[in-house]
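Dumping the structure here so I can ask a few things about it.
Note that this complex is displayed minus one protein chain, with the remaining chains in position.
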Amino acid sequence: MTTTVETSRENDGSIQGRSPRQIAWMRFKRNKVGMTAAAVSIALLSLSLFAPIVCKLLGIDPDTLNLEVLNTSGIPDLPNGGISLEHPLGLIPGTGRDLLAQLLYGSRISFMVAILTTFTSLTIGLFVGIIGGYFRGRVDSTLGRFTDFLLAFPSFFMIVALSEPMVKRIESTGIAQGNSARILFLVFFLSFFGWPGFSRLIRSQVLSLRERDFVTAAEAMGARRSRVILKELLPNVWAPVIVVVSLSLPGYLAAEAVFSFLGLGVQPPASTWGILLSNASRYVTVMPSFFLITAGSLVIVVLAFNLVGDALRDALDPRADR
Amino acid sequence: MYRFIGRRMFFAAITILIVSAVVFAIFSYLPFDPASLTCGQRCTPQIIEGNRIKLGFDKPIYEQYWLFLSGIFAGRTYGSGQAAFSCPAPSFGYSFNENACVTDMIKEAMPITINLAVGALIIWLVMGVGLGVLAAKFKNRWPDTSSSVFVLLGTSLPTFVTGLALLIWVSIKWKIIPMSLDGYVSALDNPGRWFMYFILPWITLAIAYAALYTRFTRAAVLDTLGEDYIRTARAKGVKERTVLFKHTLRAVLAPIITMAGLDFAGLIGGAIITETIFNLPGLGRLTLRSTYEFDLPVVLATTILAAVVVIVMNLIVDMLYAVLDPRVRI
Partner (left out) sequence: MSSISALRRVVVVTAASSLVISAALVAGSQVANAASSTPRTGGTLVLLEHEPRLDHLDPSRIYTGRDLAFMNSFHTRTLVAYNPVPGEAGANLVPDLATNTGIPSNSAKTWKFTLRPGTKFEDGTTITCEHIQYGASRVFATDVITDGPAYLLSWLDIPKDADGNSIYTGPYKNTPAGVAAYKKAVSCSKDNRTITFNLNKSVADFNYLGTYGTISPIQAKLDKGDAYDLLPQATGPYKIAHNNKTELLLVRNKYWSKSTDGFRTPYPDQVVIKFGLDEEVQDQIILGDSQPNAINFDGPLPTNKDKFFNDDALKNRRMNNSDPYANYNAFNVKKMPCLEVRAAVYYARNAKALLDYAGGPTYAGSYATGVISPLVATDYEPTKVVGPGSPDFMPEGNIPKAKALLEIAKTKCPADYKKATETGLVIDARQSSTLNDTIPINQAAYARAGIKVSYNIINSGYYSTVMNPAKQSDMTGSGWGADWANASTVIPELFASFGGFNLSQNDADPAYKAFEDKINVAMKTTDRKKQAAMWKALDKEAAKNFWVQPTVFGKAQEVWGSGLGGVFFWVPQGNPAYGKIWVKK
């Protein structure tokens, strides 16, 4: 796990020197699957970010109802489930809204939850991991026991069980209401059970970095602890962090979908992929295309991010065999 | 050795106590009145007050917690006189929604979840370890490539997508495994029906885990194959098959068993999605339903139970390690 430093030393020679970043980037570029997945991921993220513009360009709108084209079962009475130039992915049964626009707008909440959760758990993980790895001894073992405990906890189960009381609690404190309270709850508890993973990784990283000459040197020169941590340690843990981030983002995306699917996450009229999937599952026997497109989109996003994560790991840590 | 085990057990007991207290506190400090949930539409203040006393919500929280704990060992009676409802020990509370002792509800749900978890565990272990070993043995050849595709798909397909797809297509549309009316049957009573009842949920659960285990096994086997003692064995002319199965697999199996133990423990409470999609009346669905209905005593009990299973499983894994590897005893 200490590749970045090692590689820089190995490459030290008469040939033009390269920073570890450049080397990693070179390796990443050579990975075709990774590059494609990265392109897809970035494209999807920006589609989601610029959903209003994209929808305007395509002439679709997430809120327009097309009730008149639905039959008595609520299915669009059009060829191919309403798939046409106007509606690239067809219409949603029940309300006749545009599926593509709904997917794009819905992804924004899903991505927001995933990104916020990753960010929060990463921050806590960094903090705890660096403290534990740097101070070692009793501090480390106490923190270690706590993280082990949380890691072993049935987190999904806890989040389901806690959802209703905690959302009510958040609402009663007046911090947020309705869907904001639900998003807050999801982000908070997903991070609460998610940070130990990050912290464990960062701790091991810091433990080995601590023994490096440059850290010892800094300490010997009388650098303050805060300086050692911020200037020497923090910049050197980014490689594994990037990998874990890219792997955990799709996990949280799917988690949001699951909770909304179970009716415990975001509530309508807001739209997320979980809500779309729960709708799709109601119509799956009469209009399987709705389910296939929605589930397929989720799988594509998760797959793309997973592939990027794998490629990044290969690029940043050639020893890790995958 | 015994001292180590004794100490671990003591810590586990303390942890269980702390967890149960924390969970209990979360479910007791509610921003609303739990007693007001206990009656239907004709809720008068008198009824609410009556139920508050009957269910013990009028007492301070530490006393409620004490009553909860003592109920586990001594049983508990709610209300008084003819309409009293008593739950014999071990009592985890009383569900005012279902007019039943929580213990009985858990007893009904438990076998289903255990059957589900055990079956899935067997499938994913066989698949995961098998594929992992194959992939390592034939590194960078087709078994490796195809297993890595499986790993990717397995880790990217959310359980509820796999589950729904299996239910809708395999069971409802193609009727390969038709849904039967008869709910859960024990494997001892009717193995055939038991198998048909569980096979799709097993597959749903197993796919995700099998992918993780394949990835892990492959890496671990490759790691071990690089170890000195394997090189020595090979140098001595030990057959490749013996190297793989006797020397390598044995070394790899210990961490896999640890992982499996913990994952299994997690499933006791964590199979909510699978149980929901396939309508299995197990612990996960019981919890989800009780969450929807705000049936607090049930959610409280199942949450504590899920945590206890994890802690106990951790303890067992720790002790196994201590037995297997003397260095662990610190």
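First chain written, first letter: the chains are A and B, and each begins at residue 1.
Here is the rule we go by: a residue touches a chain if its C-beta (ideal position, glycine included) is under 8 Å from a C-beta of that chain, and two chains touch if they have at least 3 such contacts.
Please read all numbers here as calculations on a predicted model, not as lab measurements.
**Q** Of B:G81, B:G192 or B:G237, which sits in contact with the chain we cannot see?
**A** B:G81
**Q** Which listed residue, A:F185, A:Y283 or A:F305, touches the chain dropped from view?
**A** With A:F185, A:Y283 or A:F305 as choices, the missing chain is touched by A:Y283.
**Q** Using the touch definition from the top, which of A:G59, A:P88, A:P268 or A:G296 touches the missing chain?
**A** A:P268
**Q** Using the touch definition up top, pick the residue from A:A43, A:L67, A:A217 or A:L230 that touches the left-out chain.
**A** If we include the chain that is not displayed, A:L67 is the one touching it.
**Q** In the full complex, which bits of chain B touch the chain not displayed? Write them out.
**A** Answer for chain B: residues 36-37, 39-44, 46-47, 50-51, 54, 79, 81-85, 98-100, 108-109, 167-168, 171-172, 175, 178-179, 181-184, 278-279, 281, 289, 292-294 touch the chain left out.
**Q** Provide the residue numbers of chain A that touch the chain removed from this figure.
**A** Answer for chain A: residues 63, 65, 67, 70-74, 94-95, 97, 164, 263, 267-269, 275, 278-279, 282-283, 285-286 touch the chain left out.
Operating definition for what follows: only the chains that are shown with their structure count from here on.
**Q** Where the centres are mean C-alpha positions, what is the separation of chain A from chain B, in Å?
**A** From the centre of chain A to the centre of chain B is 25 Å.
**Q** Which residues of chain A touch chain B once you look at their complex with the stated criterion?
**A** Touching chain B: residues 149, 152-154, 156-158, 160-166, 168-169, 171-173, 250, 254, 257-258, 261-264, 277, 281, 284-285, 288, 291, 295, 298-299, 302-303, 306-307, 310, 321-322 of chain A.
**Q** Applying the document's contact rule, which stretches of chain B touch chain A when the two form their complex?
**A** 15, 26-27, 30-32, 152-153, 155-161, 164-165, 168, 172-173, 215, 219, 222-223, 262, 265-266, 268-270, 272-273, 276, 284, 287-288, 291-292, 294, 296, 299, 302-303, 306-307, 309-311, 314
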